[in-house]
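Shown here: the complex without one of its protein chains, the others still in place.
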Amino acid sequence: MLKVGLLGVGRIGGVHARTIAAHPGSALVAISDAIAENAETLAAQHGAAVRSSEDIIADSAIDAVLIATPTDTHSALIEAATAAGKAVLCEKPVDLSLPRARACQTAAAATGQPVMVGFNRRFDPNFGAMKAALDAGEIGKAELLSITSFDPAPPPVAYIEVSGGLFRDMMIHDFDMATFFMGAAPVAVSAFGSSLVDPAIGAAGDVDTAVATLTYADGRLAVIKNSRRAAFGYDQRVELLGSGGLLQAGNMLENSVVKSTAAGVTGAKPMHFFLERYMAAYEAEWAAFVEAVKGGTPVPITLDDGVLALAMADAATQSVQAGQPVLLADILSA
Amino acid sequence: MLKVGLLGVGRIGGVHARTIAAHPGSALVAISDAIAENAETLAAQHGAAVRSSEDIIADSAIDAVLIATPTDTHSALIEAATAAGKAVLCEKPVDLSLPRARACQTAAAATGQPVMVGFNRRFDPNFGAMKAALDAGEIGKAELLSITSFDPAPPPVAYIEVSGGLFRDMMIHDFDMATFFMGAAPVAVSAFGSSLVDPAIGAAGDVDTAVATLTYADGRLAVIKNSRRAAFGYDQRVELLGSGGLLQAGNMLENSVVKSTAAGVTGAKPMHFFLERYMAAYEAEWAAFVEAVKGGTPVPITLDDGVLALAMADAATQSVQAGQPVLLADILSA
Amino acid sequence: MLKVGLLGVGRIGGVHARTIAAHPGSALVAISDAIAENAETLAAQHGAAVRSSEDIIADSAIDAVLIATPTDTHSALIEAATAAGKAVLCEKPVDLSLPRARACQTAAAATGQPVMVGFNRRFDPNFGAMKAALDAGEIGKAELLSITSFDPAPPPVAYIEVSGGLFRDMMIHDFDMATFFMGAAPVAVSAFGSSLVDPAIGAAGDVDTAVATLTYADGRLAVIKNSRRAAFGYDQRVELLGSGGLLQAGNMLENSVVKSTAAGVTGAKPMHFFLERYMAAYEAEWAAFVEAVKGGTPVPITLDDGVLALAMADAATQSVQAGQPVLLADILSA
Partner (left out) sequence: MLKVGLLGVGRIGGVHARTIAAHPGSALVAISDAIAENAETLAAQHGAAVRSSEDIIADSAIDAVLIATPTDTHSALIEAATAAGKAVLCEKPVDLSLPRARACQTAAAATGQPVMVGFNRRFDPNFGAMKAALDAGEIGKAELLSITSFDPAPPPVAYIEVSGGLFRDMMIHDFDMATFFMGAAPVAVSAFGSSLVDPAIGAAGDVDTAVATLTYADGRLAVIKNSRRAAFGYDQRVELLGSGGLLQAGNMLENSVVKSTAAGVTGAKPMHFFLERYMAAYEAEWAAFVEAVKGGTPVPITLDDGVLALAMADAATQSVQAGQPVLLADILSA
């Protein structure tokens, strides 16, 4: 039984608490949060103790920590937890600063402890089935990837201001999906962005609508589209053209009911947001972490993946500012 | 906290154990099963005790029992449990004998205890959304209902022989769905059946492919189609034509991936069988039971519903034998 | 070049005029209609002459006639035209009287002239692709056929009164489709019908909502559902469960546009009515007739098929009145 401490119980922390508790191979033994009340409610529900992050990390009876605290604490907590001999699953992004993330990567690597980054979408059953079909050669060689990722509504500007911007906060998921499907890092990132949804987002120096094109060394291409607003809900689709066909992973719908009236033929909307759409992915993510840690096998998403996605986000951010493509090598050697 | 004893832990009993344990308002305290090993495994998993059904029913500290034993024990267990002051959720069908079911109905009613029959499909989110749209008047008045219900593959003939036949074992779910959507009992049932899938089923005196037409007092119609075999999996669809439009609840698919190649455009199959397709329904069913029992409100599916569905199944069985429609009134007054 | 006379240019006659004129192997040379103005407009458009039906049939320079006059004239015109050595394509139904249709069948057969009955749906590309898949063994052996056929809105009661009733006027198409897919005549027809759409239809002695179940000698089953009203348009679907899978032919939609908003995900309605939905079928039907007549090969739908469909309609009509199944043999030997 893997004994787990959960650091941070915001919106996503609550999901993790349930997932850790429900997994037959893990036990949620301790919870920390800056807001004591949040931690206490969840702890009572799951029979866990409320403790400080420091205490949890220092407790040699705890095998692993799941880090779901604010982003600016991730690197330090990863370093402390791995130094204390713990396995770590950390929410994305690793950090908003690429140098800081790379320092963390080096420090954690030195401990030899497994650190997995929570790019949950790799564990979505739909994207997983699509990847399996690709790996099985069902559409030949991948050539042109297209990712559509629209949120239902923009977050508060206060969140935007500390988020690192759309590319590091939102599109970073899609950058990792591109790596997942293309199996390589791109050579260059060309990004275009505007503030069309909310002028306050533009005023805060960020974009809310963006397109990025990734070019790969062998000529393959990927396009990512993001918007902070889709009036119909959470739009999460991936399609990949290969030499032998096309794979498409569509949205999951709220239900399968179709109504036909004089007004048209109407079906359900996509599941509203990430907690609904990716619930199965969070469970599968945790199961993969537990299996890797217990089996002593490599975790499926590493700090290297986290650093790569962050570098792509930095390249995209610079590309919008510069109005031209940015080489990933220039970002990584900066 | 509702303290619950689970009687019978076959395939479906395992689902119920998990659902009872996961619900915040109920606790699984005791399990019985004819095969001790099955009970012990589940009991260990959920921290419940293994006891006999008699002991569980006699234990005044237990508030409710969920009956998932073989059908021929249902009536007696319902009677015993209600007599012992317990709330009961019983798997369908109530009994294979209509007179026995009606005796049970009378006996249970005399105790005043709530008895809910496990027609889980009423709690499927898709059928629920469809019913909500109907009740909201979105397609006007219901006129013509059509239910398609195909199993992936026939059960062993040994099961068929004790099942009561397709109408009492399989189509009984659809009879209840018809009542759910049409809001009334039919006047007559006309059924047609054949053994096309497996000659051994025909040799056992049962059919494996069947159509039933239900006629209602106000002229409305319903058609139910059943087959014991659909090569592509579990096919569970309902559609309802109303004066103002059509509602259709389609299958739930294994995933949302579509592959387009020279061979065609291929999507996922329906979720394979009832445990996958109706998992959410089992959870919602249990939640509804707990809520009704705790709140002292009527359970949403009663023994009356169970008896009605069984009477419709009897009518269908007789109709196939007689080669003509059978009045429900004749069945109920027999 | 097949020289063709068109008898009758109501709604469907106009379609036929265009189809005959557009086919490279046929020429529309003469048109008759009780309403001279209708005939003249179409004749001017296509460079044809307006003549009486008698004149057209008597003209030895005309090779074939297409009969699209009122139903009660079909038999006599078929007899006259075949006696005059013409090939005939006649709209359905052959007649409202089964004895009269059978007399026509005998008389026409004696002339040796080809007579094709216009069950246009056999030529719909969708149903055709479905039949081809069935014939290719893609779903194994056919077991359970289901036909849904809803009109957008009921015709005027004045039409209903001379139509022969829903089974002879509307469901007769579906009876022929059943023969097309099942490849055999049924043993018995069990029909259920009500007047739910318009009380005036019931007052006229007809039904507007109906279900018929066909049973076949080898145990296979077919179900047909009809309604005179679907608020969303013309609903024309067929599905066939076989030992190895399911084939479904869905509706053709007005366009492929899908709109996703806060109100839901809305697509186009089905093409509104038979002229739109079956335009390609009318063209293919005519092409098949021309090809058979020119090639001296059998026409693909014969008077036998027309008589069979009518007999099934008679059986259904009697079944609703009698409240029990009617054997096709009893109808045919009456």
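Order as written gives the chain letters A, B and C; numbering starts at 1 within each chain.
By definition in this document, a contact is a pair of C-beta atoms (placed from the backbone, for glycine too) under 8 Å apart; a residue touches a chain by one contact, two chains touch by 3 or more.
In this text, all values refer to a predicted model and were calculated from it rather than measured experimentally.
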Hidden-chain contact residue, picked from the options B:268, B:284, B:311 or B:328: B:268
Listed residues C:117, C:247 or C:326, member touching the removed chain: C:247
Hidden partner chain, touching residue among C:36, C:58, C:110 or C:262: C:262
Residue in contact with the excluded chain [from A:45, A:73, A:111 or A:215]: A:215
Full-complex contact with the absent chain, from A:124, A:143, A:206 or A:254: A:143
Residues of chain C in contact with the chain not shown: 22, 24, 45, 125-126, 129-130, 133, 138-139, 244-252, 254-262, 268
Those residues of chain B which, in the complete complex, touch the missing chain: 230-232, 235, 253, 260-269
Hidden partner chain, residues of chain A it touches: 139-140, 143-144, 146, 148, 150, 190, 192, 194-197, 209-211, 213, 215, 219-221, 223, 225, 227, 229-232, 235, 241-246, 323-325
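Convention: only the chains that are shown with their structure count from here on.
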Chain whose average C-alpha position is farthest from chain C's own: A
Chain closest to the middle [Cα centroid of all protein chains]: B
Intercentroid distance (Cα basis), chain C paired with chain B, Å: 41
Centroid distance [mean C-alpha coordinates] between chain C and chain A, Å: 58
Sites on chain A at which at least two other chains make contact: 260-262, 268
